[in-house]
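One chain of protein is taken out of this complex; the other chains stay put.
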Amino acid sequence: MTTLLIAAAKAPVIDYKGISPLFAVAGGAVIVLMAALIRGRFAQRVLVPFLTVGALGAAIGLSIWNWHTGDSRPIVEGALAIDPLALGLSLLFYITGLATVAFAWRSRALRESGTGEFFGLMLGSIAGMTILGSAENLITLFVGIELLSIPLYVMCASDVRRETSLESGLKYLVIGSVGSATLLYGLALIYGATGHTGFAEINNAIGNSVNLTDPLLLTGIALAAAGLAFKASVAPFHAWTPDVYEGAPTPVTAFMAVATKTAAFAVILRFFLEALVSAQEQWAPALAALAVITIIVGNVGAIAQNSLKRMLAWSGVAQAGYMLAGVVVGTQLGLQATAFYLAMYLFMNLAAFGVVIARERVSEHGDGLKSLEGLGSASPLLAWPMTIAMLSLAGFPATAGFIGKFYLISAAVDGNWAWLGVMIVVGSMLSLVYYLRVIAVMWMTPLKIELPGRPRRARREVQPVAGWSPEADPRAQPEVLLVTLIMAAATIFFGIVPSPLFHLAHDVGTSISALFS
Amino acid sequence: MLKSYFPVVIFILLGAGVGTAFTLLNNVLGPRRPNPVKREPYECGLPSEVKRNFRFGISFYLIAMLFILFDIEVIFLYPVAIQLKALGTFALVETVVFIALLLVGFVFVWRRGALEWR
Partner (left out) sequence: MNVTWYLVLSAFIFAMGAAGVLTRRNPLVVLLCLELMLNAGNLALIAFSRMWGNADGQIFALVVMVVAACEVVVGLGIIVGIFRRRIPEDVDALSELRG
């Protein structure tokens, strides 16, 4: 016993190169928080966003520096490890963070809550995601998921004078915490069944010292899966998604829709394919059922929505179903396809949210579908990205979404889950109803001249420039327009030339070598 | 065996003695100017009779929340404290970093005026 304690008590081996992206983000959060104390317009408007962008840029650079193919390399003994899966998905988090800085820069939420607080929380949340992506241990998994969630609750409530924002924060907190508690109980039971917290040890124990049908283990897996489904908004644990997405400030919604979903899938991939892969025949049918329910519920729910944010929330639920299918397959190909789809999902969703943010600030309809009326002739610079995003989300050929879905379906067929592939196709066809409706509203309704400078919300959001006209409105917020255009261009580019991302996805697929290739 | 408890006995006696002495001396020497507010039992500065429409000030919540946060973080020091010899320098450095991070939080809260009573 004493020898055991001393062996456990030695200082852990830390690979400081490998952990440097996490240090960049977490250190950035601390510095941003301190910079928030500096008074003055310059510090608030320029310095703090600049520091945030710097921290994220440094993290991107350090992640690329650490890139390697093959199996995972421990960075903190038994707690964190990096491999292409962790690095690739953290790149997605950092890119989303950069986009969120641009989206939030002129938002009211930022002014209400304070620039430093908002960006500090965002960096904290991204640090949680980074931990989550490289967790090797039940404890780090839980710490990561909470570090990701708790700042996000506050960010949802950051528009402190708007009651819907506060409500969405509280709602997200309550439901997110129920998810966390369920996850925790599941993790406790898994620990109880196997006696270990490390993913590798758990996987070794399952099937050897622990029976595959051990009730403790099965209950634990079920509860943990339910807890993670809450976070990834997988049906039937999705009910909070539309409400929270609608109430939260739109830049936060964009951040949640992309980064949080990616992080949730990062941990689902790691947890199921690394710690529980020996029990795959136990959990795969259950997750497959969840995937089908999610695809149907998400697509049906999106049809009747008039608010763009709610529509995108439901569509996000449906997309989670598609990605869950990639997890169910449980092969290297499935892992590759899911990671690839997550990258595509980032591009098309950020393009769509960019347009929603740009319109919401000037239109009297807020984020309603009506705010897009006549956009095709009024400002094509916004209408085209939205069109591309919608087509891509629906899975039209020559867009990124098509390649992503194709990849997922082929992985499903390859892993003998052909009927799940069929479900993805059916879901995509259903989704055309509401995606095409958005496109129709933009291009086929006549332009109504909005009175310049009059819209009620515009007064606080963006100061209308002199001689304001509908055509000029995207140019009043160049940073949002820029991000939107970049994301839309990436959606098209990777729809036509997907091979660079294929290579990356292939690297990611090699991260977990235990998987059946 | 019993000898090792001797300091404890002294400590108890000393504590009881000093406490009693101060209370008694206060009664004997202190000025007496009673008023109704002074006669009420002391409850952390709150009026003890709570009316139906009574509300706590926001400041109570703020301070209490900050207290919970800083109080609970100390829990991380506990495992280090009982195993410091076995853990060595690394744990010490880690603890210093941890406390420095807490200090950042404290400085932020303080400069933002969350500790001022409103």
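Just so it is clear, A and B label the chains in written order, and each chain counts residues from 1 on its own.
Everything below uses one rule, namely that contacts are C-beta pairs under 8 Å (C-beta built on N, C-alpha and C of every residue); 3 or more make two chains touch, one makes a residue touch a chain.
Only a predicted model underlies this, so the values are computations on that prediction, with no experimental measurement involved.
Enquirer: Looking at the whole complex, which of A:Val30, A:Leu92, A:Leu123 or A:Leu138 touches the chain that is not displayed?
Expert: Residue touching the absent chain, from the options given: A:Leu138.
Enquirer: Looking beyond the chains shown, say which of A:Val46, A:Val160, A:Leu212 or A:Ala289 touches the absent one.
Expert: Candidates A:Val46, A:Val160, A:Leu212 or A:Ala289; residue touching the omitted chain: A:Val160.
Enquirer: Taking the entire complex into account, which one of A:Leu173, A:Leu430 or A:Ala505 touches the absent chain?
Expert: Among A:Leu173, A:Leu430 or A:Ala505, only A:Leu173 touches the chain that is not shown.
Enquirer: Of B:Tyr61, B:Phe90 or B:Trp110, which residue touches the hidden chain?
Expert: Spelled out, the listed residue whose C-beta touches the missing chain is B:Tyr61.
Enquirer: Please give every residue of chain A in contact with the chain that is not shown.
Expert: 8, 138-139, 142-143, 146, 150, 153-154, 157, 160-161, 163, 166-167, 169-170, 173-174, 177-178, 180-182, 184-185, 187-189, 191-192, 195-197
Enquirer: Using the document's contact rule, name the residues of chain B that touch the chain not shown here.
Expert: So the residues of chain B touching the unseen chain are 58, 61-62, 65, 68-69, 72-73, 75-76, 78-79.
Operating definition for what follows: only the chains that are shown with their structure count from here on.
Enquirer: What's the distance between the Cα centroids of chain A and chain B, rounded to whole Å?
Expert: Those two chain centres are 42 Å apart.
Enquirer: Give the list of chain B residues in touch with chain A in this complex.
Expert: Interface residues on chain B, with respect to chain A: 83, 86-91, 101, 104, 107-108, 111-112.
Enquirer: Contact residues on chain A for chain B in the complex?
Expert: 5-6, 9-12, 30, 33-34, 36-37
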